[in-house]
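Okay, so here's the structure we're looking at.
Missing here is one protein chain; the remaining ones are kept as they sit in the complex.
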Amino acid sequence: MEQVERPVLDVSKLPTVNFGTKSLTWCGIIGMMAIEGMVFVLMIASYFYLHSRSVEWPPHENPPDLFWGTLNLCVFLLSIIPNEWYRRRARVGDKRAVQIGLVVLTLVGIANLVIRYFELRHLNCDWSLDAYGSAVWMLMGLHVTHLLTDLVDTIVLTVLFFTSLVEGKRFMDASENADYWYFVVVSWIPIYLVIYWAPRWLHA
Amino acid sequence: MTSTSLLETRALSEAEQKQAAQLEYIWREPTGFIGWFKAVHHTTIGMRYVVTAFCFFLIAGLLAGAMRIQLAFPESHFLSADKYNQFFTMHGSTMMFLFAVPMMFEALSVYLVPLMVGTRNIAFPRLNAYSYYLYVFGGIMFFVAFFCNTGADNGWFSYVPLAGPDFAPGKRADFWAQLITFTEISGLCVAVEVLVTVFKLRAPGMSLNRIPLFVWGQAIVAFMVIFSLPAIMLSSTMLLLDRTGGTQFFNPAVGGDVLLYQHLFWWFGHPEVYLIFLPGTAVVSTIVATFSRRHAFGYLVLVLSLVSTGFLAFGLWVHHMFATGIPQIAESYFTAASMMIAIPSGAQIFCWIATLATGRVVLKTPMWWVLGFFFVFIMGGMTGIFVASVPVDLQVHDTYFVVAHFHYVLIGGAVFPLFGALTYWFPKVTGRMLSEKLGQISFWLFFIGFNVTFFPMHLVGLRGMPRRVYTYPANMGWTLLNQIESIGYIFLFLSVLLFMGNVYRSLRRGALAGPNPWLAGTLEWATSSPPPKYNFLHLPTVNGREALWDAAPNQPVVAGLDEDCRSVLTTRTLDAEPEGKDEFPGPSIWPFLAAVATSIAFVASVFTPWGITFGTIPIAITMIGWFWPVKQAADRRREREIWSK
Partner (left out) sequence: MSLLAAIPGFPSNQTSLNPAGPAAAHIEHTFALIFWITATVYFITLAVLMYFVWSRRWTLALAPIPQPTSDASDRLATRAVAAAVAVTVLLLFVMLISSFVTSHRLGKMNDQQALTINVYGHQWWWEIQYPNEAEPYRMVTTANEIHVPIGTPIRIHGTSRDVIHSFWAPNIQGKRDLLPGYNTDVLMQVDKAGRWRGQCAEYCGMQHAHMSFYIVAEPQQDFDNWMSAQMQPSVVPGNIQAMHGQQVFLSHACVLCHTIRGTTAGSHVGPDLTHLASRSTIAAGMLPNTVGNLGGWILNAQALKPGSRMPPNQISGPDLQDLLAYLETLK
């Protein structure tokens, strides 16, 4: 203990495992969501801008088939249940629950990706034929990238939770991973509506 | 050593010396060749940003010199058309993407913000290192391409269809687009680090209304970065995809639109200039306060001006597109908004004048550069009113008048404050003072040279000379003005040379600075010069906006952080009450490796789309290595962890 001839503010009892706004990494991830969210917003705006410059929309094509995209939407929405569960358990340090939750979310992510493959096969447009196709594939591409990187993150975290390296910081990571999954799900909703429903509602 | 007392400096007690040695050991940066690539301290990385950005400034300046030689004579053949077009594009792109934002925002905030808020390192130190490597690799790629005669040549905004697949054969535009990817990811990383540092790592007592104006400025810039850079990432990606991937975003024949590119670009492009200017104002607020010997007048107004400028900057972008034939209602709105943004800038200027008018003005070199800022930036602001008005803009847009305008606001608003900042903080960074005399001479050379070079551009633009022309006819009446401009360059060249000479000489023989040679008020002056790698022996607490000027006689310091690891204090966002403790990572090679992997993927994707697809694998591997915990540290943390309620 140092001797200092001045008053001190003793911070030795402050918590080292913090969640939400008290966590630096959580704040950083919010920053990332803002950045990625802005990319999505601008791409959606670009989609509608191109639409405003067109006469026929989609041009000479059918809109994307509804089935696979809507199926993915349902899987995303259902995944909120295990996601929220393991997120709360992470905040109290329940290692078992987090292990289960991470494994479940990994499987969900893989399912999403498989469905996403079929979605891409049924978009009914090609990025190289017209600007509409380019816009649709770009929107999809952005979310696929999202999904893929989050899946890799989740798998790494899952593996980590089965090692002896688990401590408070890793529970913070798990809780933040769940928060980020929310972002992946919620960001899908407007993109889904734009890709699948906008051409049906807007027609020309 | 931390001293919150302005005048007295006392020796360290024995206990403090032991503590300093321990902190020195824990926070040391690795040495040796490999060690250079593992550094994670913000002052180390911040210095690298400053030096690298300054090098790009010099290179871009030399390019400008060649341009001025070419333009000194009508129908000159010093530079061919192709060379000149590459030179002006490289000059603009380097200045904007590799110098202005990396210096004014990244370099200055990475070095200074953690010190000014009173913490030991910037948030996410390894990400900080990664962002630096990515920046420098992007710059290297861009210039390697240039030296291979593949330099970008479509202007720094690279409009389509000129830069598109039909009219820009080869890889030039692809390297431009990829430069954007490198520099914008780098900038976005730093923005997140700065915001988290400013919101969560401030010294106890530094509530929102006690945050230094410099930090406010950089925090607002960080917000703007987050919401503006995605637009150019999107537009440059679309450009790259149109060129290499067969997409049709900008092909009017199949539903694409050339103005989509411009809207996305300028959504970024207008805030971009404020990303460059607002840090300049942050520096001016700091220097004006220190050299008026009083708190800056109108703190609330200054902060609100920064915030409102930050918001308004997003509402102006179409003023770069007035000539494209936009609807009249849009014209009216964007003219009004573009003029109104002068109000917060004006408010700041009046507050600074009020500070000087009610203070005691110390005319040292940093203050001279700030005076130069007033003369030059305000002129640029005045010509900004001309270009804000649609009808007038339709005469001066894309002429040398607007070239004059933006050089006055950018050089006035950023480069003058930058030289002031470099002079002001040189003692802190190096421990030595720059020569006052040489500083004065370089200031006057620069001020005169700048005006001789750029003022005539207003006139030659009004006389009809468009911009981006590699030459001009002899009988236009433009020759004399161009020659005057070219002569002005010589003064600028000499000034920068003298400045570098001053730095070189002062590093060896400058007067020793001590911790606070300017008797300034912000926290960076509370530690030794240069700061140790732990920043402060005792983390400070704060009692007012100018921490050292407002310190209580027995201002408390923070105690109780772990001494055997890189322990930092986190505080609450609004009132900076202590909230928690966190542990920062030590030196690591992973950020460098991840940056190498990322760069390989990006450069490869210029040549083949598989570059990105396969390139993500090494990136994933390096990132996993980066995040994978170390057993010893994990065990230590588990033993001591305290969970929040």
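Letters A and B mark the chains in the order given here, with residues in each chain numbered from 1 onward.
Heads up, the rule we're going with is that contacts are C-beta pairs under 8 Å (C-beta built on N, C-alpha and C of every residue); 3 or more make two chains touch, one makes a residue touch a chain.
Given the structure is predicted, the values throughout are model-derived calculations rather than measurements.
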Shown chains that the omitted chain touches within the full complex: B
Query: Which of B:Phe78, B:Phe375 or B:Trp626 sits in contact with the chain that's absent?
result: B:Phe375
Query: Given the contact definition stated above, which residue among B:Pro161, B:Gly246, B:Gly315 or B:Pro530 touches the chain not shown here?
result: B:Pro161
- line: The listed residue (B:Thr365, B:Thr399 or B:Ser529) that touches the chain absent from the view is B:Thr399
- line: In the whole complex, of B:Pro252, B:Gly501, B:Pro609 or B:Gly625, the residue touching the missing chain would be B:Pro252
Query: Looking at B:Val301, B:Leu494, B:Ile600 or B:Ile624, which makes contact with the chain not pictured?
result: B:Val301
Task: In the full complex, which bits of chain B touch the chain not displayed? Write them out.
output: 6-7, 80-82, 85, 154-155, 159, 161-162, 166-167, 252-253, 256-259, 292-295, 297-298, 301, 323-325, 328, 331-332, 335-336, 339-340, 342-343, 346-347, 349-351, 353-354, 356-364, 371, 374-375, 378-379, 382-383, 385-386, 388-399, 459, 462-464, 466-473, 475-477, 518-519, 521, 546, 549
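Just so it is clear, only the chains that are shown with their structure count from here on.
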Query: Using the average of all C-alpha atoms in each chain as its centre, how far is it in Å between chain A and chain B?
result: 31
- prompt: So in the complex, which bits of chain B are touching chain A?
  reply: 13, 15-16, 18-19, 123-124, 188, 191-193, 195-196, 199-201, 204, 226-227, 229-231, 233-234, 238, 241-242, 245-251, 254-257, 260, 263-264, 267, 538, 541, 554-561, 569-570, 573, 578-583, 620, 624, 627-629, 631, 634-635, 637-638, 640-645
Task: Quick one: which bits of chain A touch chain B in the complex? Just the residue numbers, please.
output: 2-19, 21-22, 24, 27-28, 31-32, 34-36, 38-39, 42-43, 46, 49-50, 53-54, 59, 93, 127-135, 137-138, 152, 156, 160, 164-170
